[in-house]
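Omission of a single protein chain aside, the complex is shown with its protein chains in their original locations.
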Amino acid sequence: MTGTPAPQPPLTAIPGDLQSLSDYERRAERHMPPETWHHIQAGAGAGTSLAANRMQFDRYRLVPRMLTDMQGATTGMELFGLRHAAPILLAPVAYHRLAHPQGELATASAATALDTTMVVSTLSSIPLEDIAQAARAAAVELGRTAPPPLWFQLYVQPDRAYTAELIHRAEAAGYQVLVFTVDASVKRSDFTLPPDVDAANLRGMPRLSQNASAAGGQIVFGTPLLDAAPTWESLAWLRTATKLPIVVKGLLSPHDAKRAVEHGADGIIVSNHGGRVLDGLIPPLDALPAMVEAVEDRIPLLLDSGVRHGTDVLKALALGARAVLIGRPQVHALAVAGMQGVAHMLHILRAELELAMVQTGCARPAAIQRHHLADGS
Amino acid sequence: MTGTPAPQPPLTAIPGDLQSLSDYERRAERHMPPETWHHIQAGAGAGTSLAANRMQFDRYRLVPRMLTDMQGATTGMELFGLRHAAPILLAPVAYHRLAHPQGELATASAATALDTTMVVSTLSSIPLEDIAQAARAAAVELGRTAPPPLWFQLYVQPDRAYTAELIHRAEAAGYQVLVFTVDASVKRSDFTLPPDVDAANLRGMPRLSQNASAAGGQIVFGTPLLDAAPTWESLAWLRTATKLPIVVKGLLSPHDAKRAVEHGADGIIVSNHGGRVLDGLIPPLDALPAMVEAVEDRIPLLLDSGVRHGTDVLKALALGARAVLIGRPQVHALAVAGMQGVAHMLHILRAELELAMVQTGCARPAAIQRHHLADGS
Amino acid sequence: MTGTPAPQPPLTAIPGDLQSLSDYERRAERHMPPETWHHIQAGAGAGTSLAANRMQFDRYRLVPRMLTDMQGATTGMELFGLRHAAPILLAPVAYHRLAHPQGELATASAATALDTTMVVSTLSSIPLEDIAQAARAAAVELGRTAPPPLWFQLYVQPDRAYTAELIHRAEAAGYQVLVFTVDASVKRSDFTLPPDVDAANLRGMPRLSQNASAAGGQIVFGTPLLDAAPTWESLAWLRTATKLPIVVKGLLSPHDAKRAVEHGADGIIVSNHGGRVLDGLIPPLDALPAMVEAVEDRIPLLLDSGVRHGTDVLKALALGARAVLIGRPQVHALAVAGMQGVAHMLHILRAELELAMVQTGCARPAAIQRHHLADGS
Partner (left out) sequence: MTGTPAPQPPLTAIPGDLQSLSDYERRAERHMPPETWHHIQAGAGAGTSLAANRMQFDRYRLVPRMLTDMQGATTGMELFGLRHAAPILLAPVAYHRLAHPQGELATASAATALDTTMVVSTLSSIPLEDIAQAARAAAVELGRTAPPPLWFQLYVQPDRAYTAELIHRAEAAGYQVLVFTVDASVKRSDFTLPPDVDAANLRGMPRLSQNASAAGGQIVFGTPLLDAAPTWESLAWLRTATKLPIVVKGLLSPHDAKRAVEHGADGIIVSNHGGRVLDGLIPPLDALPAMVEAVEDRIPLLLDSGVRHGTDVLKALALGARAVLIGRPQVHALAVAGMQGVAHMLHILRAELELAMVQTGCARPAAIQRHHLADGS
């Protein structure tokens, strides 16, 4: 299109002015076609949830405990019996090849370099087996025995046989945790994938058109798409279909948190899908405390949506999350500088978290408590 | 006037960038003379109520219940024994011909097409009988047995004989519910109707001048206009004058809600008249919960003023409203694209409501409850 | 000064676009020299009190009672046994001749025309006797037996004999209430009166220089100016020096309200001096409720600072004030159009108050109650 300059290619070295996740976000726009940039950044509706996801952290101030002895301090922690180097994971994000030609291969290598778990999306633009292989290869190159634990995110597909096959492929490829996303089965989107990007894991799988007409005078209700949306029964089925830990992603109420426990979930990701699905949804940090209370420590809760600073991680943990996931920043860093960018972005966030822990006197993630927060003014 | 371009004629096809009620609002200005646009958009005084009407919805966040089975979901509901396809009605708005040459005829056809109840204003620019006829004709054309229920809005006129005649005309024309507006008998306005637009229903009826002088050194008090303003006695009289359900529009206090029940009202529309009458009035969503409590389910409460999104409808219902009315968006859509515009605008709002119900797990309007809301941060 | 256009002369007719007190404020700047404009408008320090004085009213929303019978409605009320046509008074403002050559003479005539009490300042630029005479002359011209009650504002001067003389002059000239201002004895100002404006009532009276040096290494403490500042003892003395009702202006705490009652005050004006004296003072509407409770109906409280709309008056009365005073708007209207301007400004405010009373269902000032307000969102 005349007037729109072509996106700049990814950088091959990190400039000195990229010092925060916000710096990457500001820079990323130049490295993506406008429609892709808009698709990545957009929130649903008027964007109030998108904004609220950022402001949720500003409601809290940090109350430090000074002069703490930090000998032997660590960010390491366990989830589902697996060691994670820090309470920061890469959230499932579709189609990394929208941001960079190497797509999820670059992300997986960077995540491995920073000892960070990547949650690979059902809608990855590289087959899930190849991503796992890239993670293992990066570990070997770094002289480690194994990459950090790999997780796989699942949209339950209308055809359960296909879904079961997808699960078995993930298990076979070495994924150790399944994330069942429940909040995005019906949504509006005008975005069309470019011809060289597709849902690599779903090739050959039957998919529902979003344009089927509705029944009974309704517009959305009664469409095949809606009828195929997952229900609690889907979770019950999933529980029988795999032995891997199942983490339900997209819950926001104490009621649903309890039901998830009852249906055998091993964890919950509290998320409003980055403000992308329904405008006005409660920000996850606001939803978290009541959900933590509801599950009574039976399963861990993780927090997704809006995390951009090390202090955000600390705030989420202080309110009861066991870890956080970051979404869009992966895409920003990938677009700016590929594998190097993602590795650097993760390094920034980890360094910020460690500094925040030092300055508040928390030598381990579990030491981060509610008394480290005060309500903001 | 030199320098002011003539308004653009209504569009004959809907452009792709009209995707929300806000899009229609932004676009509508081009399709109306400036003084009409200002008249439609203006709020009283400094406009704080107008702004508060929008912000009232932002005070609440949505708390979804995920994984709900949505088989057989519907927006349909009953009011006064009449089936309504969705809890969304077109509020009474005066003089549709200010926005489009076909005026209320276009609106009624569009409302019928979307199976939506229109509340026809006493101050319609087309005779009420012709509007009802347009609705029936549209139903026939769509192969339906009848249009959605038609409601008629009444300003009680100083002369009760004339008012009674107006009621009988509405009854004879097939209107099934009467809306008695109580909050706009005395207000300031500088707007003058253009020569080709008039109050079609009131032709030949004696009307009070707003310029009569006041008594006793007061400025407003003691004017004939004020002396003719409706009182609770007017409602008592109206109760004797018709067998149709009577809905009182413009109440904002629990005290008045109770009195309305005592005087035989069948419903209440909680409204601050779109912020047009007195600046600083409580926004209806703030007033609603105490009023719901006051009437103790004896009659339904509806909410008017500020609704622009499907999630707004959901929030109003969660706080106890049985349905909502939308005002200015009718005018915007009518000015932009006539009948097609109104139909499209209603389609957008309905689709948004259905999506919001899906994403919060509400399969019927009655399933929308207070626990679906959290206070905003 | 080159580049600054000379102020425009006062208008001789009111243009149609002056429809609110804000319109007068916006217009007034053109009619005053910049340094005078700045002096009138300025708040102390960073201006936070000035801003808070406006925002204090936005904290409340109006909850109307509809369908009330308004036959015989009136704004009239009594204070200290004197009938006042409305609960709106002109606050004491120094040096009206800064705004218009006729100064307080024009203001007094306008106030009489609108049957409004003027509180004449000790620092008037016209002798207090001439102002009283102008009010009486205006009443005669309007065919009335007397002007509305005139009040006189007193700064207690360092020399009590002079102060006593001032009181006797005010009594002799027919002033019926004394306002004792207590909050402005020590403040900073860079403004210099132009040569043709002076404190007409104080000609020949000894005055303290503000530049006297301080004692004991302090900067303000120990200066003669501070030592001459009024104390509770001054009020006790004043109580013996006059039989007129005494209203203390400038209190903001329940503690001081009680002490004023104990020292024989007949009324209190709750005021932060329009945000001019100390930045950060509590806005009077915030201070009012606790003060009302403290005085237990023994004396009336009035509210000053920030009133600009009829609904502001209603809000102040709902929170317990018996009347309000308006300050800067007098100066704005005087500068824009002299006597006509002040009369028109008062007419606007009165009309707005009457409309607000109609629309909330209050037929008398005493009918305005706390239940007419809700907290803003």
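In order of appearance the chains are A, B and C, and numbering begins at 1 in each one.
The working rule: contacts are C-beta pairs under 8 Å (C-beta built on N, C-alpha and C of every residue); 3 or more make two chains touch, one makes a residue touch a chain.
Note that the structure is predicted; figures quoted are calculated from it, not measured.
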Requested in this report: For the chain that's been dropped from view, list the shown partners it touches.
Outcome: A, C
**Report entry** Among C:106, C:251 or C:357, residue touching the chain not depicted
**Finding:** C:251
Query - Selected residue (touches chain absent from view) among C:283, C:300, C:329 or C:361 - result: C:283
Requested in this report: For the chain that's not shown, point to the residue among A:46, A:82 or A:358 touching it.
Outcome: A:358
Query raised in the report: In the full complex, which of A:30, A:61 or A:168 touches the chain missing from this view?
Result: A:61
Report summary line: Cross-chain touch to the chain not pictured, restricted to A:73, A:184 or A:290, is A:73
Report task. Could I get the residues of chain A that touch the absent chain, sorted low to high? Result -> 20, 22, 57-58, 60-71, 73-75, 85, 115, 309, 311, 315, 347, 350-351, 354-360, 371, 374, 376-377
Report summary line: Touch rule applied to chain C and the missing chain gives residues 45-46, 48, 52, 55-56, 59, 182-183, 186-188, 216-222, 226-227, 229-235, 250-253, 255-256, 259, 277-283, 286-287
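Note that in this section only the chains that are shown with their structure count from here on.
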Query - Shortest path length from chain A to chain C (each step joins two touching chains) - result: 2
Query raised in the report: Is it true that over half of the residue numbers where chain A touches chain B are used by both copies, so same, or is it different?
Result: different
Report summary line: The C-alpha superposition of chain B onto chain C, two copies of one sequence, needs a rotation in degrees (nearest 5) of 90
Report summary line: Expressed in whole Å, how far the mean CA point of chain A lies from that of chain B is 43
Report task. Would you give the residues of chain A that are in contact with at least 2 other chains, written as numbers and ranges? Result -> none
